[in-house]
Structure formats: structure tokens, C-alpha cells
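Incomplete set of chains, arranged as in the complex.
For clarity, chains are labelled A and B in written order, and residue numbers in each chain start from 1.
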Amino acid sequence: MKTDLDLQKYNVRTDLALEAKEQAEGLSGGIIPGVHSETTEVDGVKTTALHIQNEQGSQAIGKMIGQYVTIEVPGLRNGDTMLQDRVATEFAKHFESFLQRLSISKTARVLIVGLGNWNVTPDALGPLVVENVMVTRHFFELMPDQVAPGYRPVSAVAPGVLGTTGIESSEIVQGIVDRSKPDLVIAIDALASRSLERVNTTIQIADIGIHPGSGIGNKRKGLTCEILGVPVIAIGVPTVVYASTIVNNTFDLMRSHMEAQKGDNNKIFGLLNEMEEHERLLLVKEVLSPIGHDLLVTPKEVDQFIEDIANIIASGLNASLHEAVDTDNVAAYTH
Amino acid sequence: MKTDLDLQKYNVRTDLALEAKEQAEGLSGGIIPGVHSETTEVDGVKTTALHIQNEQGSQAIGKMIGQYVTIEVPGLRNGDTMLQDRVATEFAKHFESFLQRLSISKTARVLIVGLGNWNVTPDALGPLVVENVMVTRHFFELMPDQVAPGYRPVSAVAPGVLGTTGIESSEIVQGIVDRSKPDLVIAIDALASRSLERVNTTIQIADIGIHPGSGIGNKRKGLTCEILGVPVIAIGVPTVVYASTIVNNTFDLMRSHMEAQKGDNNKIFGLLNEMEEHERLLLVKEVLSPIGHDLLVTPKEVDQFIEDIANIIASGLNASLHEAVDTDNVAAYTH
């Protein structure tokens, strides 16, 4: 039913596979077949490698089959530069393992795509990373003899958003890929999470590319290996929570609160259960009218958080992509 | 009790006097003594002149004694340039009546202060207006003989925010006022409203200046006639709703929804009433943890809305402040 499809926009939404898995586990009460995950934590940096192995796992958690790595660093909002350096190194390490798994050689050509809108702070992550990565492709084209060893050809573009260019960003990227013929595309995008804790503290790397509907912007077409003809590694950071997620969380909290207090009152327990999903989403929609489902919730200090995390990603990419750039102190290689 | 004071940050909050009045009327069930208002509506532009006449009125609605004009234009989010021109003209007309009421002469010197943070889109209203107004003071200082008639000395500054400068914006403005000696300060700030409808569709003009705690930023000191020694007209546009307002709205909607459906069930009715304000705010706090009370809710297209409304205000100010600038077509006078 079309109405219910539209109403799903008012449901809890997340672009993080890790959160989707947690949510599915909460509902099913346990292990999800076809999904494998491992978590390690060192000094405030928690890394989860998640493998959605088959269609069953994909269906269960609503994300594509593939490899996902999620780096969670609650302390990242404190502006601690030592911690930022450690996260950049951790990110670079995991990103290199993606390169290896995809058999990307040390000289393979890379196009970095920064999705999102420069002019909306929480959506500016992609363009900010693009501004900070080392771009080398033109040296290889114009003076191949003079490029020092340990570098590869890297190009970088920020294709803008549909409302500003009038063209789907995926169409622009396809055109640029056709012409510049990279061997790998790295797509960076701002995401939505379902939990405020993860906003601006989490980086997700995935080998599945960008799919329609993911990220903050209105992507209607994806950036995937099928579409572009080359592998696509997606890097995302949740920078917002949708307002609809907050409203749904409020309903849930109110329900559990009343259940806790009046657990013996079956009447109320029944009443609350009676409120079906359809009905709940109608209420969410009512709260959020008239502006609708696309309201973003963001912390006031979003500008600083985004800048810090864009630097981390740019530093990590520079170190992963160029052998001559040192992973021990990657932060110094960006401007 | 300190805790309850802190919890008030998790309550519904609004910087619009009009909304505070509506809220007070909702609670009291009718007219508020000491508060007078008149509303007119012409072709989609609704203007309310609100006069808080005395301490009683001020207490009742929680806003300062003074004159407030609120211009509401729901169509403003559609990018209709004809409508924008009409709103600029309407704004200029009302702003001029503030100048007259404050006996500001046609040659009086004016300082325009754009409060807020350049780098956070919904907080960039003030700096954007400052960038677009005509600045003339230096011509009067450097070549007074050559200034055409019909202009006055206007200066404009964007003092930044505490987190970026380390200094309260009010201290910076005081220092600039001391040195440049304007006869009037106009302070522009991004506000929070309690209703999503009013976000980026509403302009408030008030003769009360800027008070601590108002606006999106962390103002801890005000910009008022008492502090600066000259009259201060405040211009504000709600560009966000606080996430706490959305959560409170959700609780209210859920309550009324359950009451409507189960109105005969006294048990539940009682249960819902039992949830006291203190308890409710604790739940709001729980929903919004760990980032806290300062989460902003903003539409995704905030950049375009803010730019449009900053142009309207700059155009209106240029026409109001300089006789030589024509109110019939104010839009052309900004860049």
C-alpha cells in the first residue's frame, strides 16, 4: 500500500549496518543467521567488523550483502588531537584491508567522490574530505617521469546535490568515471544514525557502494560497482539523526516507562500494545507536519565535529592510498 | 531547586513572543491582561503587532515589556521572488515605524550587528544579513562632502560566537559601540520557535534588544539599551526548533491521542495526568542523552531558506535606513 510505504519515512531510520543489526537482534532476541560480527576495543576506540554473508542476513537487517567496518569513538567530540591521530591510523589500517580484499594494486587509479551539499553544515562531510585529500592524478598525466615513487594517481570531485545542479550526483559521477577511468571509486557521504551517541563519533567503511535512499541527501540513483563498472568503497559518518527517529524513540520510551511503572495493570499494557505501527507512524507524521519527514537533528557544534572527522578521514585516506605517506603520523599530510 | 532549573532546558522553548502568548492563552483559556495584539493578513502575509504593556503581561507570557511585530509568511519556503519582494516591503514599513517610535532621526548613525556562527548554517542568519546590507559609515568619516543626500552612516559587524572567539559577543559589541558611537543598534539573530510551521517563514521585530538565553547561540549577556546606552532593535527569524520541543510535542500528542480514544477509561486518564512535569522532563532528557539539550531540528534545505530570508531583511533594512533607497523595489539594492 502506497500510504504505508510513504509512512516508512516517518519510522526510525539508520544508514549504519551496525545499528540495523542491533535493531534486528533486539527484535529477534538473538543471533541473526547470515550475519557475522567481531568487535575489538582499544583505549576508547571500538571497531566492529560486520559481514553480511548472504541474502538471509541481508533480509534480516535490511542492508546489502558485504563487508562493513564501523569505528566508534565516543571521545571524538572532545577535540583531542592525540585521539584523532589514533583514529586516523586505525581508519587507515582498516581501509587498507578493504583495498587488499578488493585486490586494488598499489598503483591503481582512485577517484574520491565527496557527496553532499557544501552549504548545509551536517551534509558537508564529503566535500570537506575532498578538499583535504592529496590529489595527484594530474602529475601522472602531465609529468609522469617526475612523480616520486610511493604515490598513485588520485583524483577527487564533489559533484554537488540535485537541488543545486539539477542533475543526480550519480549521473555526474558516472560521466566523470567514463572519462577519467579510475580503477576504484571511494565515495564519502554524511549519514543518519538512529542514536545520538553515534553522531559525529562513528565512521563506517563498506564495500557495497552508495545505494539510493542512503545518506542525508536525496540520492535517487546509487554509486555501485554495477553502475560504475569499478569497485566502490563507501565511507560514511552519521552527522544527524532524523527527527522522526527522535519522535519514535520518545514513543518507545513513554511506553516502556508506563510499562515499568504500571506493569501489573494489564489494561494499560494492552492499550499501549494496541497502538499499531501504522497508527504510531501517523502520529509521528502529525508531530512533524508541516515540514515533513526530512527534518534533521544535529548538535549545535556540528561545524567543529565535521571538520575534525573530515580531517581524520582525509589523513587516513592519504596514508592508505600512498605508500610514501606514513601511517605513523598521517595527520600532517593534509592541509 | 537547581535540578529543576536545569531540567527547564528540556522543556518546550520559544524565542517568539507571539508563540509565548499563544501558549499562555492556551493555559489560561483566554485573554491575558497587559498584553495587546492586533493581526492583519494580506495575500499570504500575516502581521501581528503585539504590545506587552506592563509587568503583569510580561510575567504572564515570560517575555520583556515592549513592542513586537511578527510577520508570518508560510509561502516563503517556496522561493517565490515576487512574494519575497512583498515581504521585504512589508518588513521595511514596520521597521520604519519602530524607528519613528524610538525617535531615530533620518541622519542618526546605525550599527547593524549580525549575531551567530558563520559555519553553522541555521545560525548564520545574522552574518549573512551583515554581508548584504549597505555599509556607508566610512564614507561619512572619510569624505563627508561627497556622500549623496538620502543616506545615513551605517556600519555592520558580525562579532562571532563565544566558542570561536573566546569572548562573549555582547562584550565585543559593547567595545565597538563605545568606540564607534552609533545612535541605534540593530541586532539580527537566528531564533528557535516551538512550531515547525514558523521555521524560516517568520520575522520578529522587537524594541527590547537581545536578552541572555535567547537565540540559538549561548548568549550569557544581553544587548540592550541598559547595557549599550543606545536603543536596540532586535530582528529575529526562527531557523530551528529545539529537539526537546519535538519530544515534548510528542508526549503531548500521545497524551491527547490516548485521551481521545479512551476518554471513558478513567484509569488511563488518571495515569497520564499523574506524569508530572518533572517526570516528563526527565524522560525528555533521557531521550536526548547523551548530547543533551542543545540539539537543533532543521529542515534539509535550510541553506536556501536562510539565504532568501537574509536577503529580505537586508533589502528591507537598506530601504528603511536610507531615504534614497526606494521601498517599492528594495530587492535590487543588495548584492
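We take it that contacts are C-beta pairs under 8 Å (C-beta built on N, C-alpha and C of every residue); 3 or more make two chains touch, one makes a residue touch a chain.
Bear in mind the structure is a predicted one, so any value in this text is a computation, not a measurement.
For this complex of identical protein chains, the structure file gives a whole-complex count of 4 copies, while the figure shows 2.
Keep this in mind: only the chains that are shown with their structure count from here on.
Taking each chain's centre as the mean of its C-alpha atoms, chain A lies 35 Å from chain B.
Chain contact summary for the complex, chain B toward chain A: residues 117, 119-121, 123, 163, 196-197, 199, 216-217, 243, 246-247, 249-251, 253-254, 257-258, 262, 265, 267-268, 271, 283-284, 286-291, 294-304.
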